[in-house]
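Shown here: the complex without one of its protein chains, the others still in place.
Letters A and B name the chains as they come in the text, with residue numbers starting at 1 for each one.
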Amino acid sequence: MRRDRETAWLRRGAWYVALIILSLPFVFPFLWMASGSLKTPAEIFAFPPTLIPDRWNWQNFIEIFRYQPFARQYANSLYIAALVTLGTLCVSAPAGYAFARIRFRGNTVLFLLLLTTLMMPAEVTIIPNFLFMKLLGLINTHVPLILLPILGANGVVSTFLIRQFFLSFPQELEDAAMIDGLGRFGVFWHVAVPLVKPALGAVSILTFLYSWNLFLEPLVFINDLRLFTLPLAINNFADAYGVPVWHLQLAATTLSVLPVLAVYVLAQRRIVDSFVLSGMKG
Amino acid sequence: MKRILVVLVALILISGGAGTRAAERSPLRFTIWSGNQAHLELLNGIATAYKRTHPSVDVRFDVVPFGDYVQKITIQIAAGTPPDLGWLLETSAPTFINAGTVVDVGRILRRDQAYGFDDFSKRALQLWVRQDAVFGVPFSTSPFITFFNRDLFKAARLTAPDQLAARGAWTWETLRRSAYAIARSAGQGVYGFESVDGQGYDVRVWHTLIPIIRAYGGDAWEGGQCRFESAEAVRAVQFYLDMIFKDRSVVPPGEQGDFFSGRAAMTMNQLSRVSKLEGAKFAWGVAPLPSGPAGQVAVIGQAAIVVFAKSPNRDVASDFLKFMTNTENTVKMAKFFPPARDSVLKSQEFLTANPVVSPAQMKIVADGIRTGTVLPNHANFPRMDAGARPVFDRLWRADADVPAVLKGVCDVLRPLLKD
Partner (left out) sequence: MSTGPLILPRRARGRAFFDALHGYVFIGPQLLGFFAFVLGPLVAVFVFSFQDRDLLTGAVAFVGLKNYREIFADPLFYKVLSNSLVFTAGLVLLNITLALTLALLLSGSFRGVTTFRTVFFASVVTSAVAWAIVWRFILQGQQGVLNQFLEIVGIHGPNWLREPRWAMVSVIVARVLKNVGLNMTIYLAALKSIPREYGEAAGVDGASGWQVLRSITLPLLASTTLFVAIITVNGALQVFDHILLMTAGGPENATNVLVYYIYRQAFQFFQIGYASALAVLLFFVALGLTMGQWLLRGRSAEA
């Protein structure tokens, strides 16, 4: 009896050790980045490399706010990412649902057409898009940074993912609701959406991250330092010859990681919640 | 649901409004790649001073990250929303000038006696002047100098490079011997020499090879002819390769040995890197680039201010350019950016501009500016760099066939040099 418990203990322990070893290549660079944010520039590239800084230079985190309007830039990234995420959910959830569930002429063709969005690199489409935005007078505003992600490649991926999830569910629940007299929209909102919460959670994480890390679009569309988003701002911690000021870049990057991790942990709960399916058995 | 939509729409409208409100009256747009607050204060100060005599002119400085600078301004030029003025790096100069993208400000500059166009070092202007036309005015002319770790030299009981230079004995041979001695004696993880920014095997391969090739009497190209395969160039490159693979004193390909962290005894770089020595745990000094069989060589990196041809405010912009590069403002900017004006180079303000660098050291910089030439440049340089680099990659092996590789470089460069 005791030996059984011991082997169960050992198995558990080995399991955790294996996971920890597996996670090392993922987490080590992250830790290096975080520790670099507290070092002096010289220390960052010292040999042998140290994970724990000599002295904890907390003033790095103060200096990044003095170097440029970093707080404003941070807020820019935050509200843009929030809007893009909400907007994507509003646009892609109905679209994904319709492609999966509603019979209409051109369903498959239109969907495949939408997929072509993924096949052209942004580096090339940015020039026609810039011309278009210029025509609309939207250069040096945040509007392109909100519209393009919602309706561009990331939006298409989100629609694709949501459609995917719907297709993997049987339609009985929705059909029953339709027969009960709930209109299509009602079925969508009250029955379908709760079904795919994991997908919505995944879409939220992916979209928030996508918007948060966008570099090319802000680079091209934004001129004013105060309208910069985080990736541009971080890139800007460089001297007049383009050489990065590492300790500031790493401090800024470490700070910028927090909201995304927060969104991840929150959305994780959405994904982890198992809910509906017990009613589906049999 | 409806509430969320309303909030969303409101947010979008507000953000759009906030963006457009920033562009009420059109100021002069001036693109720069430094986002440093101190630099911006300086530049904004100059703009404010200009406004006192030209009340209707506002200048706005747009910061573009250095690595994406050319990409961004060409998109803007192509789309018809060019900046009015901007910084331009030396490597882009021939391309932009040949394409007619920048304005000739020669007449405006020469007309004004007070401006003192002749005060500029002729060599420093070389890249930007075509006969009488002046396409840009350099605001930063920074020579490459040798940085060295005084403590490592002392520990190895070697004479420091600046003392050797004062005696006229600072050559590539002495550099090699010093690097070798220090690498042997200093122990694990310390090298004798690091290439520019540690990128001498990729992005900075030109900065690494050209100084030594020129010191040996060669060059990259001259008058449309590729000179990499010349005997002098081969000798120089073989010398450097021997340092890497025979002496093992240079940081080898794929390794890291950052001078500024004390892991290499010497490196070559521009003065601006002095900021990386803040808080350094070792004593350091600077010396000119070492001389070779062909004598003393100075290499400079440059950035200039240009007016863009497609700007709708060319005349105003040109006038502001003249103002920004006059003697008074050049002195102000000399605090951060080495000037190309002779009078300023000799001035006390320049020699004492940087608190961390002694006047004697600044004099080395001043000499470099006066006598230095830029790296080889050409309108086709981007293509030449893209084509030559994969060939240069073959150099960095212990068994590299130097003449064959350099011939390969010339084969790639020859058709591009013709244009």
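Simple rule for what comes next: a contact is a pair of C-beta atoms (placed from the backbone, for glycine too) under 8 Å apart; a residue touches a chain by one contact, two chains touch by 3 or more.
In this text the structure is predicted, and so the values were computed from the model without any measurement.
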*Considering the whole complex, which of B:I32, B:I75, B:A304 or B:I364 touches the chain not shown?*
B:I75
_Using the document's definition of touch, tell me which of B:P27, B:P253 or B:P376 contacts the absent chain._
B:P253
*asked:* Please output the residues of subunit B touching the missing chain, sorted low to high.
replied: 70-71, 74-75, 77-78, 95-96, 99-101, 189, 201-203, 252-256, 382-383, 386, 389-390, 393-394, 396
_Using the document's contact rule, name the residues of subunit A that touch the chain not shown here._
16, 19, 22-23, 25-30, 32-33, 36, 47, 49, 90-92, 94-95, 97-99, 102-105, 107, 110, 112-125, 127-129, 132, 147-148, 150-152, 155-157, 159-161, 164-165, 167-172, 175, 184-185, 188, 198-199, 201-202, 205-206, 209, 213, 215, 234, 244, 249-250, 253, 256-257, 260-261, 264-265, 268, 271-272, 274, 277-278, 280-281
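We take it that only the chains that are shown with their structure count from here on.
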*What is the distance in Å between the mean C-alpha positions of subunit A and subunit B?*
37
_Contact set on subunit B toward subunit A in their complex_ = 1, 4-5, 8, 11-12, 15-16, 18-20, 22-23, 29, 33-37, 39, 60, 62-68, 71-72, 75, 78-81, 140, 142, 189, 197, 256-258, 260-263, 270, 272-273, 275-276, 278-281, 301, 336-337
_Contact set on subunit A toward subunit B in their complex_ = 40-48, 66-68, 79-80, 83, 86-87, 90, 126-127, 130-131, 134, 137-143, 146, 189, 219-220, 223-228, 232, 235-243
